[in-house]
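Note that one protein chain is taken out, while the other chains of the complex remain in position.
Chain nomenclature is as follows: A and B, assigned in order of appearance, with residue numbering initiated at 1 for each chain independently.
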Amino acid sequence: MEVAYRPDEIAQLVNARRALGGSTATIRDIASLRQAQAGDLSFLGNQKYKAEVAATAASVVLVPLDYVGEPKPDQLFLFVENPSVALAGFCARLERLLWPRPAPGIHPSAAVAPGAQVSAEATVGPLCVVEEGAVIGAGSILHASVFVGRRARIGEYCWLQPGVVVATECIVGNRVRLQPGVIIGGDGFGYEFVQGRHEKVPQIGQVLIGDDVEIGANSTVDRARFSRTVVGEGTKIDNLVQIGHNVVIGRHCILCSQVGVSGSTTLEDYVVLAGQVGVGGHITLGQGSKAGGQAGITADVAPGAYLNGTPALPFMLERRLQILHQKLPELFKRVEKLESRPE
Amino acid sequence: MEVAYRPDEIAQLVNARRALGGSTATIRDIASLRQAQAGDLSFLGNQKYKAEVAATAASVVLVPLDYVGEPKPDQLFLFVENPSVALAGFCARLERLLWPRPAPGIHPSAAVAPGAQVSAEATVGPLCVVEEGAVIGAGSILHASVFVGRRARIGEYCWLQPGVVVATECIVGNRVRLQPGVIIGGDGFGYEFVQGRHEKVPQIGQVLIGDDVEIGANSTVDRARFSRTVVGEGTKIDNLVQIGHNVVIGRHCILCSQVGVSGSTTLEDYVVLAGQVGVGGHITLGQGSKAGGQAGITADVAPGAYLNGTPALPFMLERRLQILHQKLPELFKRVEKLESRPE
Partner (left out) sequence: MEVAYRPDEIAQLVNARRALGGSTATIRDIASLRQAQAGDLSFLGNQKYKAEVAATAASVVLVPLDYVGEPKPDQLFLFVENPSVALAGFCARLERLLWPRPAPGIHPSAAVAPGAQVSAEATVGPLCVVEEGAVIGAGSILHASVFVGRRARIGEYCWLQPGVVVATECIVGNRVRLQPGVIIGGDGFGYEFVQGRHEKVPQIGQVLIGDDVEIGANSTVDRARFSRTVVGEGTKIDNLVQIGHNVVIGRHCILCSQVGVSGSTTLEDYVVLAGQVGVGGHITLGQGSKAGGQAGITADVAPGAYLNGTPALPFMLERRLQILHQKLPELFKRVEKLESRPE
């Protein structure tokens, strides 16, 4: 988006404790230290990039309070407690400009059933469908082309982006953000094999999405076979993630893109799964456990454990095995040499 | 969903052969043996959970005819031929309450082309698009915001959930269920590399979905380069699955979530692929073959084979190799020890 700030405006907006140097540039963009040009705001968010501050062309740089160094000519250093947090606050301000809050009300092109309860303070955008008995809470936004099914309930201050589907009887908490194309409440995948055919096991449960959850574009959360599939408060889910039926995800978990969690598995609080991790069904991942990218988990995981690989093993063991695996050519040679010794 | 049944009503609905004990509770939910509370219906669907029957707090428990054991006070055992099947029948009844059949007819907000043929017994819900020459069979439901393209054909008693796309000239059989966001007939992925650029190979074939197929949320089935991509009768596909162009899938296969099948590959009948399996192009997976989660298959698979790992190997061999892989640290030590022997 197009922005234009004077350096002193930024100093105020990020609540800078101290300033060093100065710049006459108008700030029009934000960039990493390495990519920044004149007119950009940058920041030292990670000590590993410390050396890049001296080389950056950014006009304004947010640095931590203990940073030691001199700005270039026409460059301003702003000292803040936590540059990442300070930048996030500044960006949150820009975000409100990027996504101005729509006025409450129901767009005339939306199809809202007579028996739906839409708060007078909610926004139902163009071409949305809200079915019989659905409830939309105050401050919530159905951006456009969103579907909310029969008796589904959306809490307060949620934001459902274009193309989101929340199917029949599913429940979404407060301040939930669903990115475009998210599907809540598709049927779970369950069949009985009867006389050579897969007979559908009806999936009549719900999905329950806790407060402050965010789910990424085109991810899917299946409804339970019975009772409910749960995504706990504060959990963040990336794009194209699959959550199977009757899965219970705890609070404040992180599931990166393309993760798949099979049916009836439990993730306790603060679990972190990197991209493309696959988790089998009917197991439990203990509190705070983690798995590296593409790991394949098929058994219970202890709290705090850090796994990697397929099948998933403790991270350091998996790493050690990888190193030895790469030494196999050498090992075969060593064994050959031993064999060539006279018996 | 909210339900309320008396235990004797349930006995009748599941066609119980015999009852033992009794309960005055009103049944309001269904739960697994371990998670059930008073007021819940539970069931012994798998002999491995037999020991949990004695401990369950469920008010009503479906057990197999040969189950031996006594109910607790205020607990009813109902003996049925197959508890899973009996429960499924009961749930099918609930399912009809969860998804009441909409009345036939075309919602006024739908955009149906003059030349489309929509059966008088079909339902076209709000904000659907049905293009010129498309055919929608009797009893089929386009729930809401469904797109059916030019000359596409939907058979009888299909159910297309919100956001489904069936593109131009694709053919869907009878009793097919497409979960929200399914895309049938996106272009296959084919290019010719000409003078440093990828020139598109037109994808002018169709997709043919057989009778009784179900496809999960946000899965994609590409149209053929020419002729057709086929999903055979009775096959069940989970969420976020990718089926490439000119793939031919047989009857009664099971493809779990996030599976990808590359172009021009054939799956014979009764193939089962676990989650995140990847299948290369131009190969054949023989009848009844199986692959474990995350397996990577790049060569033909014999009928009945069971593969695992990347590259995929016979299951037991792969398992054995995994065990030896985990013994590498020990093996290196053993070789070192051998080397330390005097020559």
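Here, a contact is a pair of C-beta atoms (placed from the backbone, for glycine too) under 8 Å apart; a residue touches a chain by one contact, two chains touch by 3 or more.
Owing to the predicted nature of the structure, the values given are computational and were not obtained by experimental measurement.
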Item to check | Full-complex contact with the absent chain, from B:Gln276, B:Ser289 or B:Asn308 | outcome: B:Gln276
Checklist outcome for this item: In the whole complex, of B:Leu78, B:Leu240 or B:Ala291, the residue touching the missing chain would be B:Leu240
Item to check | Absent-chain contact - pick from A:Thr26, A:Ser119, A:Asn239 or A:Thr284 | outcome: A:Asn239
Item to check | Interface residues of chain A (partner: the chain not displayed) | outcome: 1, 29-32, 35, 84-85, 88, 91-92, 94-95, 98-99, 107, 109, 125-127, 144-145, 161-163, 177, 179-181, 212, 214, 216-218, 234, 236, 238-240, 252, 254, 256-258, 275-276, 293-294, 309-310, 322, 325-326, 328-329, 331-332, 335, 338-339, 343
Checklist outcome for this item: Residue list for chain B contacting the dropped chain reads 109, 111, 127, 129, 131, 145, 147, 149, 151, 163, 165, 167-169, 181, 183, 186-187, 189, 191-192, 194, 196-204, 206, 218, 220, 222, 225-227, 240, 242, 244, 258, 260, 262, 264, 276, 278, 280, 294, 296, 298, 310-311, 313, 320-321, 324-325, 327, 331, 334-335, 338, 341
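Just so we're on the same page, only the chains that are shown with their structure count from here on.
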Item to check | chain A and chain B: spacing of chain centres that average the CA atoms, whole Å | outcome: 26
